[in-house]
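As you look at this complex, bear in mind that one protein chain is not there, while each of the others sits in place.
After this line comes subunit A, so read on.
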Amino acid sequence: MSILSLFVVIPVLMLLGLWLSRNLNQVRGVMVAGSTCLLLLSVWLTVTFVQMRGAGNTDAMLFTYSVPWFKPLNIAYSVGVDGISVVMLLLSSIIVFTGTFASWQLKPMTKEYFLWFTLLSTGVYGFFISIDLFTMFVFYEVALIPMYLLIGVWGSGNKEYAAMKLTLMLMGGSALLILGILGIYFFSGADTMNVLEIAAKHNIPVEVQKVFFPFIFIGFGVLGALFPFHTWSPDGHASAPTAVSMLHAGVLMKLGGYGCFRVAMFLLPEAARELSWIFLILTTISVVYGALSACVQTDLKYINAYSSVSHCGLVLFALLMMTRTACTGAILQMLSHGLMTALFFALIGMIYGRTHTRDIRKLGGLMKIMPFLSVGYVIAGLANLGLPGFSGFIAEMTIFVGSFENADTFHRTATIIACTSIVVTAVYILRVVGKILFQKVADPHYETLTDATWDERFSVCCLIFSVAGFGLAPLWASNVIGDAVGPILQNIL
């Protein structure tokens, strides 16, 4: 039994605990205890992982463990982590932990809400630890389905429509995925579902790869907000409750980028090399298009959703650049965007909870009324536009330097176009900050509103601390990720 299984066992125990709990305090108790355990576990895992790597352990995956699950199809419950999964697990734990506090006051049906929330995180954790294609897919589905209920029941605005749209589009992606997974399985000899073993065999004919690469890349790309399959994101985020937005933009969208890298590019390397140009065009469009769209939105969550399209586009963009530096940057960007967006959505949720509007035309002068939330919002905004000292800067710089390592005109042009997004990002962030936080108080009713409560403060502070922590001391994360990216890219180049 590997220690990694705890990442699934703890949430399952939490589910049990939630099911048994009688009142709100017990629910909260279970959530806090569970998410704290998960956070400590992932911190411990990160430290141990770094130590083991430092001690010279160069296995592709550490803490590996495998039990056969369904023999006829060679499906096994196989787990293992490399540097990429370790930081993703850390990210997930931070978001689940802070998300718990961000939904502290949530009503009604708190217990049910947390049940689905925990189920969702089970899927996320399971996805990041598994190295078996089918197990990965199962956890992926476990993570997607609760979203439908979480948005449909606890959401706001046009929630039924948004929930339906999000679920259908992501399910459409899943349909492509399962086809791709089966394709990989059968054409690699139909004797294993283990990612590492398939990669080591490296025996899928190039023509076949070229057929299945788009299936997998688009399948995961839908979740990673790949243009033009990103439209679930604005509606979905706008309608989702705070913690769900956090978890969704913060972690779930990372499943897309992670999958594209771990499955599509790792297992179908030749196709990745040959077809990357098509997707590179799409992601370059994503980056600029998302940023430009965000400039004219009026709903805070829409702005952030489009900003996510732009930033997640940058993740896929960097992956497709296929240099070690760029891919390291992509993973750093996943980490950084996860934390920053979670912070943003948390703050937007808290502001919305008070003002009951997210329309920036109706907001104004919040700095005077809720200084804590507003300062948090300014920090989140500055982090988002890539201010040095926050994680966004290191991720973007790594990506741009890495992308520039491709010296041909096509890649250069794409890189320079993507660079323009740093200006557009500044435009939409400062536009919002200037409108809603500064200037005169827009509505006299706002004068009576209160600033953040302790649970909200705690949640926001944790996130700011993480964003600044990664931004100030990026060396270890960059090294851990870089070591993990290397072997995967070796397969491609």
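What we mean here is this: a contact is a pair of C-beta atoms (placed from the backbone, for glycine too) under 8 Å apart; a residue touches a chain by one contact, two chains touch by 3 or more; residues count from 1.
Just so we're on the same page, contacts and distances are computed from a predicted model.
Among the names given as "Beta sliding clamp", "NADH-quinone oxidoreductase subunit L", "MucB/RseB-like sigma(E) regulatory protein" or "DNA polymerase-3 subunit delta", UniProt records the absent chain under the name "NADH-quinone oxidoreductase subunit L". Contact with the chain not shown here comes from a single listed residue; of A:43, A:387 or A:492, that residue is A:387. Contact with the chain that does not appear here is found for just one residue of A:4, A:169 or A:184, A:169. Checked against the full complex, the candidates A:7, A:279, A:400 or A:446 give a single residue touching the omitted chain, namely A:400. Even with one chain removed from view, subunit A keeps its contact list with that chain: residues 165, 168-169, 227-228, 230-231, 289, 292-293, 295-297, 323-325, 365, 367-368, 382, 385-389, 393-394, 397-398, 400-402, 404-405, 407, 415-416, 419-420, 422-423, 426-427, 430-431, 434, 437-440, 474-475, 478-479, 482.
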